[in-house]
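Every protein chain except one is present and positioned as in the full complex.
For chain A:
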Amino acid sequence: MEEYGACQGLKSSWPSGRGLAREWVGPTGWDRNKALRPRGGRSAVLQRWNAYPSARAFCLHPFLAGRHFGCTVLPKPRDLVSRTNPMAGSQGRGRAAYTFNIEAVGFGRGEKLPDVVLKPPPLFPDTDYKPVPLKAGEGEDYMLALKQELRETMKRMPYYIETPEEKQDIERYSKRYMKVYKEEWIPDWRRLPREMMPRKKCKKAGPKSEKVKDMGKGASLTNTADVLKKIEELEKRGDGEKSDEENEEKEGGKEKSQEGDEEDDAAAEQEEYDEEEQEEENDYINSYFEDGDDFGADSDDNMDEATY
């Protein structure tokens, strides 16, 4: 049973207890009997109190203790009061009743009030009035098309960081051809706090530098994707030695172009970051089409494969 004294700040001055009416004392000459006599019996009282939630904003806290507008503490309905507190008095006393002029809020005396609502409002209520149709016009149509286009474009920008998917048990064939080509983005490190720059990772620095010097060995490739890619490339070339040379060339070319790309002439950190970035984000780290030399051959290969 909760206490009644929940009117904020007034708890001390309020008699705590269950028998509401019994503990009220009114030196102002308030006629207890007249006010407390419920009109219409218990069920009517219950109805009235549940009728309009906002009407209950007038709490029944006694006059002396001051009023708290908007207090939502209700007196317990008569039934519960009498059941749990046998000393609450007999019929006619201790009933919840209105202590204010009910006319002021607009109900007539003894009027039939709306039914009690005993459950939360429905999730999708019926509306009496249907919504107004949407604005239609050239501007609105254009903005709509623009919005949908922007949504698609954003997904392809380098700022959209995809969650790394879990490795699927079967490599789907179509996945290779549905990959989105993403541009690479390097922020301007001069504008960002220094801690934003990715640190040199010691364990990767070793194999990375080895890879730079000597692709052919293929040692310590930690990334599975790299391995798969290498196999693909080797298959495509169909010629192991040539692929090594090409890869080394490509690696060198990639380095040069990366250094050219950067706006910042910082060091190994930068290059490693790019390599890491590319490795993590896509499989095309050793780009097919870095230099002009192999471009023609590659594109021909691609074309052959595409047409069936």
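Methods note: a residue touches a chain if its C-beta (ideal position, glycine included) is under 8 Å from a C-beta of that chain, and two chains touch if they have at least 3 such contacts; residues count from 1.
Keep this in mind: contacts and distances are computed from a predicted model.
This figure omits one chain of the complex; the name its UniProt record holds, of "DNA-directed RNA polymerase III subunit RPC3", "GDP-L-fucose synthase", "Ribosomal RNA-processing protein 44" or "Protein Abitram", is "DNA-directed RNA polymerase III subunit RPC3".
The chain omitted from view is touched by exactly one of A:K119, A:R172 or A:R194, namely A:R194. The omitted chain makes contact with chain A at the following residues, 28, 52-55, 57-58, 63-64, 66-67, 69, 99-101, 104-107, 127-129, 131-132, 134-135, 139-140, 142-144, 146-148, 150-151, 153-154, 157, 159-163, 181-188, 190-196, 198, 257, 260-261, 263, 284, 287-292, 295, 299, 306-307.
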